[in-house]
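What you see is the complex with one protein chain gone and the rest in place.
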Amino acid sequence: MSPIPAPPVVLGPLLPSLIVVGTAIVVLLLDLLPPRASKAHLGTVALAGLVGALLATLRTWGSGGRAFHDMIVLDDYALFFHIVICYAAALIVLLSMDYLRRAGAESGEGYGLILFSTAGMMVLASANDLIVVFLAIELMSLSLYVLAGLFKRRREAGEASMKYFLLGVFASAFLLYGIALVYGATGTTNFDRIVVAVGAGPRDRLFLIGLGMLMVGFGFKISSVPFHMWAPDVYQGAPTSVTALIATGSKAAVFAALIRLLVAGLRTIQPDSTALLWALAALTMTVGNVVAIAQSNLKRMLAYSSIAHVGYMLVGLVAGGAPGAGAVLFYLLAYTFTTVGTFGVIALCERAGQEAVEVRDYAGLGRRHPLLALTLGLFLLSLIGIPPLAGFVGKFYLFGSAVRAGYVWLAVIAVLNSAVAAYYYLRVIVYMYMQEPEAASASLAPSFAGGLALAIALIGIVLLGVMPAPFADLAQAAVAPLIR
Amino acid sequence: MALAAFLLIAAVALVSALGLILKRNAVHGALFLVVNLGSIAALYLMLGAEFLAAAQVIIYAGAIMVLFVFAIMVLIPGKEETGPDPRRSYRLLAAPLGALLLFELAVALAARRGAPGAATAPAGSVEAIGRLLFTDFLFPFELTSVLLLAAMVGVLLLARRRA
Partner (left out) sequence: MTEYGTMLMVFAFAAVVAGALLGLPRLLAPRRLTPVKAEPFECGKDPLGIAEGRFAIKFATVAIFFIIIDIELLFVWPWAMLYRRLGWFGFIEMMVFMAILMVGFLYIWRKGGLEWE
């Protein structure tokens, strides 16, 4: 009966995630206390927690660490993703405050779940072990499944939640099976030790099948094409602010794990995975863009557009190495600001008491609400990639890294895709400025918090577009130690 | 002796799995599933994975089957909508794809015979699992509690009748 020695517990590298989890618990406990009628103060608490986590992240920059037997690694790479995720979550809480109240769905659970999923994303970004990856993805996804069905009275909400849940757990099963096979082949779930085991031994088919299953699981979570079917229905049915979280934070976090495992860790098997990623990237952006053209619902259109953007980011993974990974990081930053902003405008627009989600609802918006129309226009131009906005610089880095790595054809496909994409984004702008407004087209639901969120996102995309160098350097500095 | 026990348990598992699929009455199917889960637990025991066997019985055969049966009873069993499956043709895809996966796994396993680097399985006794869980895997353990908390809140949010 010898005593078991206590493992070393270092909580420092977990501080930002711990703040978010702690805030979630505080929000839940405050929800039990009066006042019962209004839940607005809970949004403020959630926001404060996210800002606190952001500050903690910024303070830790350059001085991260490892904890829990290397299961958690808080390096600058993880911190970069923490910043992206916290920013996205904070803007989404700001957007949700008035939006959810208008829909009559403001609740403590809602804010709590937003924080839980944010915590899951943050842990995922610093995860260095497949078991932690799985648990973090589940924490993130489970909260998002529920949040997708937040508007219980709408029929699409149930459909969105159910579809997301069923397909999501299916993908999780793939992920788990993949983890089991990788563990069977290497004897460990730790990233570092997997890399050592693979580097030493002969190429193992069991390991490759396991890795393939991991890719299916990840591919679902970032909605890359053959695993994208859920995205349009979920994006359409979920509350718009939650859609923004699904489109930005969850994708960023999964990309973090994907890059850490595939680009940084398993460089030795790159020849095997590159051909697959090449096909995945080309397919994802083409299908996303082509199908987006046919959409009349703005949220569905943006769902396909976000699929296409995942395709662009996969180009960076194909290019590989520090330049490719750094370009993906920068693109994620630009994409997050732009996408949160675009969905934010939709959350602010309403038509006859309902959300304005059809493209034709936006006819004549330029005349009636010039400032809002200008904001949406700028976000859409950034999604197209028009200089001097964030999207352009991001695409420039991404496609440039592909060309430098020798994947010229993939870059050509990507540029052609961007041209196709311009069509459906510009169509919205044409509606806003060149069409006569219908009798009951979209009008603005005033919201100070929402306006603040849009302003921050707008400043973000202009700043990233006008002076991208410091941010690009930051992204490169974040991946550099990872990929020596 | 061990082989005979294995064959017996495997036969029970197979028959109950077939019963689950072939029974029209969903409640009967669910009961077959209980038998199936129990026999899988027995297989875990034979492999020395005591904790896993207990988890299988407590969580799957116990808690999750209760939920299954409740869910079946909410939809009146035997009176649900029946008719031709609109996606019947998809089933044709399932067999070759499943066979392909089986083939791949078989090839991968065959190629591994005698290959180095195989995982040494840790002992599956409750003490061994507990020791790992509370030392090396402390962080996943605590993360699980947060996951369960999020699940509770989510259930409450979706189950309450009015938002």
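By letter and in written order, the chains are A and B; residue numbering begins at 1 in each of them.
We adopt the following convention: contacts are C-beta pairs under 8 Å (C-beta built on N, C-alpha and C of every residue); 3 or more make two chains touch, one makes a residue touch a chain.
What you see is a predicted model, and the numbers here were worked out from it, not measured in a lab.
Visitor: Which of these touches the unseen chain: B:Ile21, B:Leu67, B:Ala95 or B:Ala110?
Guide: B:Leu67
Visitor: Quickly run down the residues of chain A that touch the omitted chain.
Guide: Chain A touches the missing chain through residues 1-4, 6, 25, 28-29, 31-32.
Visitor: Need a quick check: the contact residues on chain B for the chain that isn't drawn.
Guide: For chain B, the residues touching the absent chain are 2, 5, 45-46, 51, 54-55, 58-59, 62-64, 66-67, 70-71, 73-79, 126-127, 129-131, 133-134, 138, 141-142, 144-146, 148-149, 151-153, 155-156, 159-160.
Keep this in mind: only the chains that are shown with their structure count from here on.
Visitor: Counting in whole Å, what is the centre-to-centre distance of chain A and chain B, each centre being its mean C-alpha position?
Guide: Between these chains, centre-to-centre, one finds 31 Å.
Visitor: In their shared complex, at which residues does chain B touch chain A?
Guide: Chain B reaches chain A through residues 104-105, 107-109, 111-112, 115-120, 131, 134-140, 143-144, 146-147, 149-151, 153-154, 156-158, 163.
Visitor: Help me check something: in the complex, which residues belonging to chain A touch chain B?
Guide: Interface residues on chain A, with respect to chain B: 4-7, 9, 21, 25, 28, 67-69, 71-72, 104-105, 107, 109-110, 112-113, 116-117, 119, 123, 129, 131-132, 135-136, 138-139, 142-143, 145-146, 149-153, 161, 183-188, 197, 200-202, 204-206, 208-209.
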